[in-house]
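Here the structure is laid out as C-alpha cells; the discussion comes afterwards.
The complex appears here minus one protein chain, its other protein chains still in place.
Order of writing sets the chain letters: A, B and C. Residues in each chain are counted from 1.
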Amino acid sequence: MAEPILSAQGVSKVFGAVQVLFGIDFELRPGEVHAVVGENGAGKSTFMKILAGYLPATGGTVRVNGREVPSEGPGAREALGIVLIHQEFNLAEDLTVEENVFLGRELRRGPFVDRSAMRARCRAVLDELNCHVNPASRVRDLSVSDKQMVEIAKAISRDVRVLVMDEPTAVLTGAETAVLFRLIRKLKAQGVAVVYISHKLDEVKEISDRVTVLRDGRLIATQPVGELTQDAIAQLMVGRAITDLYPVKAPPPPDAPVLLEVRGLSVLGWVRDASFALRRGEILGFSGLVGAGRTELMEGLLGLRRSTGTVLRNGRPVPIRSLEDATAAGIGYLTEDRKGKGLLLRQGMRQNLTLLALPRFGGVLIDEAKERAALDRAVVDFDIRARDMDVPVGALSGGNQQKLLLAKTMQIEPEILIADEPTRGIDVGTKRQIYHFLHDFARQGKAVILISSEMPEVIGLAHRVVVMRSGVVTGTLEGAAIEEAEIVRYATGLKGMPSHDAVVNA
Amino acid sequence: MTQSSTPESSQPGVGRRALPSFDLKLYGPFLALAALVVLGTLANPVFLSPGNIANVLTRTAFTGIIAIGATFVITAGAIDLSVGSLAALAAGVSIMTMNALSPELGTGVAVVVAGVLVAVLLSVAAGTFNGLLVTKGRIEAFIVTLGTMGIFRSLVTYLADGGTLSLASPIRTTYRPVYYGGLFGISYPIIAFAAVALVGALILYRTRFGRYCAAIGSNEEVARYSSIRVDRIKTLAFALQGLCVGIAVMIYVPRLGSASATTGLLWELEAIAAVIIGGTMLKGGYGRIWGTVVGAVMLALIDNILNLTGAVSVYLNGAIQGTIIIVAVLLQRSGAARR
Amino acid sequence: MTQSSTPESSQPGVGRRALPSFDLKLYGPFLALAALVVLGTLANPVFLSPGNIANVLTRTAFTGIIAIGATFVITAGAIDLSVGSLAALAAGVSIMTMNALSPELGTGVAVVVAGVLVAVLLSVAAGTFNGLLVTKGRIEAFIVTLGTMGIFRSLVTYLADGGTLSLASPIRTTYRPVYYGGLFGISYPIIAFAAVALVGALILYRTRFGRYCAAIGSNEEVARYSSIRVDRIKTLAFALQGLCVGIAVMIYVPRLGSASATTGLLWELEAIAAVIIGGTMLKGGYGRIWGTVVGAVMLALIDNILNLTGAVSVYLNGAIQGTIIIVAVLLQRSGAARR
Partner (left out) sequence: AQQKVRMGVSIPAATHGWAGGLNWHAQQAEKQLEKQYPNLDIRIATAKDAAGQANDLEDLVSVHNIDALVILPFESAPLTDPVREVKNKGKFVTVVDRGLTDPSIQNVYVAGNNPQMGKVSAQYMKQKLNNKGNIVVLRGIPTVIDNQRVDAFMEEIKGTDIKVLGMQYANWNRDDGFKVMQDFLARFPKIDAVWAQDDDIALGVIEAVKQAGREKELFIIGGAGMKDMIKRVMDRDVLVPADVLYPPGMIADAMQITAKHLIEKTPVQKEYVIEATLVTPENASKYYYPDSPF
C-alpha cells in the first residue's frame, strides 16, 4: 500500500466556545479518490479547510508525505500541491475569470503579467472542462454553475497533488458532473489524490475508492466504497436507516382548480412564450439542461426580471411587477443562488429568517420576541443545526444555510412555493425531510413548482414535469411518461419543438 | 474549549447562545470616550465642571444630530457629502423666511415656527433629491452629493450676497432660548440630540426600515430578492438624513442668528468621522447609533481639551487632534481585533 | 422585450451574451469629456485655442497625478484623505531643504534635485506610514488618513510659523522651467502627467501588484486565500499614492515657489472625485486609470469653462460646477445602466 500523501492525526477544532471536530484521524493515498460524507454541519468543510491550511487546527497534527507541517496560511500548503475547492465560492467577483484562475500565481513576462499566455491557458483549462465562459467575463456576471466550473478550473490549473473538492457538484448538472468525473479519473491516473465531499451518494459510489464518514464532528468509519451500499453509507451518516426517501405521490384530482397560470411569458434574451398551469395540490417539476432558462422564467414571472406575458392567479390576471407583488399574491420564491441572492452572510440567523416577511413581525416596531419564536420554530421545523444561535450566517455549514433559506421563504406562508434547486448541498437525511415537507405542503391544498437539476428528485416528486430547452417549453410530461429518458429527449431537442424556434441554441 | 466538551446541539432546535463575551467592537467607542475624559480631566480640572460639559454637549448637538442621519445613509451603503452645505442653505432660507414673514406674523412664536418648518421641509426635500438622483439616476452617492454640496453652498452664498444673513433682532429674542434655554438644567440642544439619538436607535434597530438599510448595505441583491424596495429605502435614508439636517438647523439658527457661506463648513467630514469612529462600517451593512453619538462627542471633546490646555503651539493643534483620533480608534479597535 | 427577438449566438459554446455592445462603463467618461469640450467651445471659441488647452492640461497635472495614486488606493478598497495636506507638507519641507542647502550646494540644479528627492522621499514615507497604520493597526483608512490629514497640515503650519515658506529667488530661477518649460511645445507637467498615467496604467493592468489591488478591493478574504500578502500590497498602494504626491509636489513647487497652511486644501476631494467620475468603484475592486485621467481633466475643464463664460454671478460658480458634474456623470452612467 502506498505511503499516505496527506494524513491527519487527532485533529480537533474549536470555534469560540463550541467544538466542531473531535480527534479526527484521516489518511489519503496518492491516486485514490477518497469521499468524505456526513450530515450537514458534521464538520466536513471545517476539516477540509484544516487539511488545506485555511484554518489552524485546535489540536492534532497534519502531515504531508509523512512530515508534520505547521499551518502557515494556504499559500504554504498550496506550494506542496494541496488545493482546495471551497464549498462557498472563493472568487473575487469584480475580477475576470482569467484573473481569478491565476490569482496569486500569475504568469509573467518580465515585470508584466503575460495576459495572452494566461488567457490561452485559461481557455485551455476551461475547454478541458467543456465550460464555455469567456475568460474575460467578470465573475459577477456568471451563473452559479459557471462560477463552480471556474473554481474547478482554478484548482486544476495549479500543480496539484492533492485536490480537495467540497461539494463541487452541488450546483452542477448531470453533463457538467460527467465532465468533472472524467477529469477526476484523469487526475487519478496521474497519481493525484482526490478528496471528494458530496451529499449525492450515487456519485460517491461511482467515483470514490474509499469513504470516510463524519457525524457530529467525530470520525465514524473509513471503509472501501465497494463494501458499502448507498443505504449503508446513509445509515452510517445519519445513524439510522433512511427509508422511503420520496413520499408516495398524491397527484391532485384532475378537476383541482388552477392556482396559477402563465400565458406567453417572455424574458428578453432568455425565455420565449412560455405557458403552463399549476393546480391546487400539485408539484410541478421543471426540467432542462443548464441554461434552459428555468430560473429566468421564474424570475420573470416574479417580477425580478423584466418580462412580458400574462400571469393569472386563481383565474384572475394579476400584475406582478416586483417580488412584493408576488409575495402579496401568495407566491414564495427560493432562489438557487444562496450566497449571492439568498442570505446576508454577515448578519445573524434571526435577521435573515425574517427579512422577507418582516411586515409580519410587528407593526411600527419589530417584535423581536416573535422573531425569536419564529427562529426557534424554524430551527426545529427545518432541522437547522447551528451550534451557536448568534453566529453570523456565513459561519453556518452550507447545508444549514440552505435550510435557513428555505425557512426564510416559508415565513411568508405562501400558497405557491417556487423552489429553485431546494436541496442544493443538503444531506440525505434532511433531503428526505424536505421532500416530505414539499409533499405535505402540496397536500395541504397548496402547490409547488420544483426546479431541479437532479433528475431523480423531479421524477420522485413531481406530478407533472415541464421540460424546457433554450428558453422554450418543449413539452409537459405526466404520469408514467415522467422518466429519465423521456425528459432527456425533450431537454436535448430530440423531441418537442424544433430547435430553430429556440431563443438561443444551447 | 477542550476535548472533553461534548456536542450539545445534536438535538435540533435547542441551539446554544454564545457566552455574552465582552464585545470590544460594541464597547470600544465607549472605552475610548472614557479615556478621553480622563485625559481631559488631567489636562485641566475645569474640564469636568458641569458648565464645560454642558457647553461641549450642547455644541456637539448639530454635528451629532447630522451624524445620526449619516449613520443611516452609510449603513445603507451610501454617503452624503452635502450635509454641511445643506445646513447652511437651510439656515439661510429659514432666516430669510422669518425676516420676510415678520411683518405679517409678528416676531413671536408663530414666525419662528414658520422658519423651523421651512428649514425642515427644505432639508427633507433636498435629502430626497439626493436620494432620487442616487437611485433613479444610478449615480454614485459620492458624486451626487459632491455636486449638491457645491450647489447648496453656492445658493446660500448667492442668497446672502456673499455676506451674512442675519435674523432680525426681535425674532432672535423669541428664538434664542431654543439654543440657550433648557429644561431641568439640560439645554434644549442636548435634549434634542438625545431624542434624535433615541429615535434613531429605535428606527435603526427596531424597525423594518432600519433592518432594510442594513440589508441593502450588506448586499443589495439579497435585499432585492427579499422583496425590499431598494430604491425607496435608499431614498428614504437620504430623506432621513435631510430631516436630521433640518433639526440640526433648527437649533443652530438661534445660537448666532445668522448664516453665511461658512456655516456648516466641513460638517460632512465631521459627521462621517463621528459615524466611522463609532464603529459603523464605511462599506455599509452595519450601523451603530450609540457609537455615532460617542464618536461625535469624542470629536467635540478633543477640540475642547485642546482649548482648555495651552498646547505647545497653536500651530500643532491639528496634529494633536489627528493623533488623538488615531490613537483612540487604535485602542478601541486593537482590542477588538485581538479576539 | 418582444417576441420578434432572434437568436443571436447560434454558435454553441459561446454562451449567451449581450452583443459586444458599446461598453458605456468603459467609454462613458470619454463621452462626457467630449460633451464638455463641445460645451466649452460653445461658451467661448477661445476654449479650443492651443494656449488654453495647454494651460488647462498643465494645471490638471497636480491633482491628476495625485488622482492616479488614489486610483490604486481606492481600487484596493481603501481611501486616502491626507494627500492634500501631504502635498503641502512635502512642498514645505522641500522648500526649506533647498533654502537650507543652497549655501553648500549653490542655487543650481544640484539643490533642486536635493529638494525633489526630499519631497519624494518624505511623501513615500508618509504614504507608507498611512499604509502601515491601516494594515498593522487595523484601523479604517478613512480614520487613519483623516488623522494624518490633520497632522501633516498642522506640521506645515508649524514649519511655516503660520505663514508661508518661500523658495529663495535664485533657486526659483533654476527650478522655474520645470513648470513653465517643456519639450516640443508640451509643458513638462503635461509630460509628467502623461508619463505617470502611462506607468500607472501599466502597473494597474499589467502587473501582479495591480491585479492584487483589485483582488483585495473586491474581496480581501479571497485575496488572502490566494496567498496574496494583503497587508503588504495595501501598504504599497499607500506608498505609491505617496510617490504620486511627491511627483505632483515636484512640479507644484516651481509654479508658486511657496507652501503654506492652505496649500493643497481639498485636493483630496478633487482627487477622489476624479477617480470616481472616471468610473473606478468607491467600494474597491475595479479601477480605471484612463478614466481617472479623464475625470481630472473634466474637473479642470469645468473650472476653465466657468472662467470663459461670465457666469450669472460669481456666487453661483459652485452651483454650476456641481450641476455639470452631476449631469456629466448622469449622462455617462445612465447609458451604462440601460443594459
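As a working rule, a contact is a pair of C-beta atoms (placed from the backbone, for glycine too) under 8 Å apart; a residue touches a chain by one contact, two chains touch by 3 or more.
Keep in mind that this is a model prediction, so the values were computed, not measured.
Every shown chain touched by the omitted chain in the complete complex is listed here: B, C. Interface note for the absent chain: among C:229, C:255 or C:283, the touching residue is C:255.
Although one chain is not drawn, the whole complex shows that of B:75, B:219 or B:260 it is B:260 that touches it. Chain C residues in contact with the hidden partner, per the touch definition given at the top, are 44, 46-47, 49, 51-52, 55, 59, 62, 157, 160-164, 166, 172, 176, 252, 255-258, 260-266, 303-304, 307-308, 310, 313-315, 317. Although one chain is not displayed, chain B still touches it through residues 44, 46, 49, 51-52, 55, 59, 157, 160-164, 166, 180, 255-256, 258, 260-263, 265, 303-304, 307-308, 310, 314-315, 317.
Heads up, the rule we're going with is that only the chains that are shown with their structure count from here on.
Distance between chain A and chain C, defined via averaged C-alpha coordinates, is recorded as 44 Å.
Chain centres here are Cα averages; for chain B and chain C they lie 29 Å apart.
Residue positions of chain C touching 2 or more other chains: there are none.
Residue positions of chain A touching 2 or more other chains: none.
Across the complex, chain C is touched by residues 79, 133, 137-140, 142-144, 146-151, 153-155, 157-158, 161-162, 269, 272-273, 276-277, 282-283, 313-323, 325-326, 329-330, 333-334, 337 of chain B. Within the complex formed with chain B, the chain A residues making contact are 12, 14, 16-19, 22-23, 59, 216-217, 304, 322-324, 326-327, 333, 335, 340-347, 351, 355-356, 358-359, 364-366, 368, 376, 379-380, 383-391, 408. Residue ranges on chain B touching chain A, taken from their complex, read 1-3, 5, 7-10, 12-13, 15-19, 21, 202, 206-208, 211-212, 214-215, 218-219, 221-229, 285-286.
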